[in-house]
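Moving on to subunit A:
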Amino acid sequence: CSMFRSKKETIDTMPVDRLYANAHDSLEHSDYAAAEKAYERLIARFPSGDINEQSQIELAYAQYKDNKPDDAYSTINRFIKTFPTHKHADYAYYLRGLINFDRTGGFIERYLSRGNSASTRRDQGFNLTAFDDFSQLTRRYPNSAYATDARQRMIFLRNQLAQFEINVAEYYLRTKSYIASADRAQYVIEHYQQSPQTADALAILTRSYIALDRQPLADQTRKVLALNYPDHPYLTDPNWPHHPSIWRKAIPFSGHH
Partner candidate 1 sequence: CHSFKKENVEPPTPLDKKFEPTLKVDRVWKSSIGDGAAESGVRMRPVVSDGVLYAASTDGKIAAFDASTGKKLWSKSTRQHGWFGWGDSKREDARFSGGPGASGDLVAIGTLDGHLYGINAKDGERRWAAEVSSEVITAPVIVGDLVVIRCNDGRVYGIDGKTGERRWVYDQSQVPLLSLRGNGRLLVANGVVFFGSDAGKLVALRLDNGEKLWEQTLATGEGRTEIDRLSDADGALVLDGSTLYGSAYHGQLTAIDGPSGRPLWNHALSTFTSLDVRGNAVFGVDDVGQVVAYDKSGGANIWKQDALKYRWPTGPAAQGNYVVVGDLDGHIHWLDGSNGKIVARERLSKKAIRAQPLVVGDTVYVEDVEGHIGAYRIPAN
Partner candidate 2 sequence: CGLVYTPDVQQGNLLDKKNVDQLQPGMTKRQVLVLLGTPSVISPFDQDRWDYVSTFSHRGKPMTKRTLTLTFNNDTLVRTEGDFFAQDAEQLLKDSKKYKANPTGDAEGDKNTSGKKDDDGGFGVGVSGSSDDSPASKRNQK
């Protein structure tokens, strides 16, 4: 009731340390909306000092957790611009990468579809941004605690991007647009050599060359494939990759891939 209200300090009147404690406490109990409001008031009321800097990072984290990726991204960017040499700057870069890490593909699509086929079949814009942000982290702070995890995530993202290209190459192979499938496969070989998808790319490239009557090129590519990925399915089965048969696709909700 209102009687208590007047006595209890609001976030507009609290001193800085109690306000920070209040905000941090909401963050701990994952009440992100309240945490966000409290941090914003703290930043506005106390525009200087370590607490302000710490609050800006935690504000970005709260917004990220509160499923507001765009706000979080602009907050963290402003922090990095204002405090480039802050002691937690490496965490800021790491958080910036995290924000876009798993944004590709809608939430339901990712939840329902098997594996991560959801995020390798949609607009790769966020994956690319996340990859760049993580690479900035590993370049500026190679031995930061977050760099190792960032490298793992970069590998995962690179494989996502490569798998996306492979999916498109498979589509063009299926619809007999062989030069398109060859170009896409070649794009994977040139840009994502270390990714496991290079094997599929080599296989698709070989099949495309065969279809285009470029036998010498096909043999050459097949030799490279056999050398590097001896147990790739294509080596044993010439019409890999297989696609669900027409009957299986006729069953509703059977998924298309």
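Candidate selection criterion: all candidates are chains of the complex that A comes from, given by their letters.
Worth a mention:
We take it that a contact is a pair of C-beta atoms (placed from the backbone, for glycine too) under 8 Å apart; a residue touches a chain by one contact, two chains touch by 3 or more; residues count from 1.
From a predicted model like this one, the values you see are computed outputs, not experimental measurements.
Although all of 1 or 2 belong to the complex, subunit A touches just one of them, candidate 2.
Remark: subunit A residues 175-180, 182, 186, 189-190, 205, 209, 211-214, 217, 220-221, 224 touch candidate 2 in the complex.
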